[in-house]
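One protein chain is absent from this view; the other protein chains keep their places.
Now for chain A:
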């Protein structure tokens, strides 16, 4: 019986508590913030240095990308005679990426090396979420390369399909903190146009990439792709090297400028994973840059005047 005497006291305390409830605690109980929201901007751009990042274009955004790789800074082809490679264009690229949806991007481009045209699809399968509901981003990437140049010899493209190469990659990334993002990319390149019979037509590669934000708009970016010693023997007559790129990325709201140094001569995966013949240690490093400009298409579809932005 005795314990029931405490009932009114308990109610009194509760009533007191309700009275003392202040604005702060009430706001806390009303909080409607999404506890499973996705983590945005693991990378600022769809590319790190050479490799793709896990990012895709936003829905209805069109990204125009222009990339340039200069010649060797040092070694036989470098030095002051070519102004440390600036006289040479080892590869040039112009491409367009379009966001069909926030998760699916299609791309088309053309690069100087082999006069290669590329057609690509990129799909964001998993998105990292806060509170560890989903720890990683997973993006799937596929790209077809088409060599459009004249054959160097009659036998080179004996079958027309030898002009095609295929590249498949799973891009796994994680935004560790607002400053640091890391990425691993296992991939497979399949091509017919192989100069050495011991060089396999199907090349396995594993890429590693990262971004370190220095300020809100400047980031240090790097990527490395391991190719030699996986499915490719390390003792081929032609020496191949693993591509390593380092760079600085500058974001200015709609534009991204990327200034890089890398040993790879070529820009597309179908070329640089299979054919990097220059080494960081032998003066084969070169300067390169990307200019990326974002356009928003179909903006007029937004009928809500409170969310509309206009450029004059």
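Definition applied: a contact is a pair of C-beta atoms (placed from the backbone, for glycine too) under 8 Å apart; a residue touches a chain by one contact, two chains touch by 3 or more; residues count from 1.
In this section, contacts and distances are computed from a predicted model.
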Candidate names "Lipoprotein", "ABC transporter permease", "NADH-quinone oxidoreductase subunit I" or "YceI-like domain-containing protein"; UniProt protein name, chain not shown: "YceI-like domain-containing protein"
Residue in contact with the excluded chain [from A:24, A:132 or A:235]: A:24
Contact footprint on chain A, counting only the chain that is left out: 1, 4-5, 7-8, 11-12, 14-15, 18-19, 21-24, 26-27, 30-34, 37, 40-41, 58-59, 61, 102, 178, 216-217, 250-255, 294, 296, 299, 302, 304-312
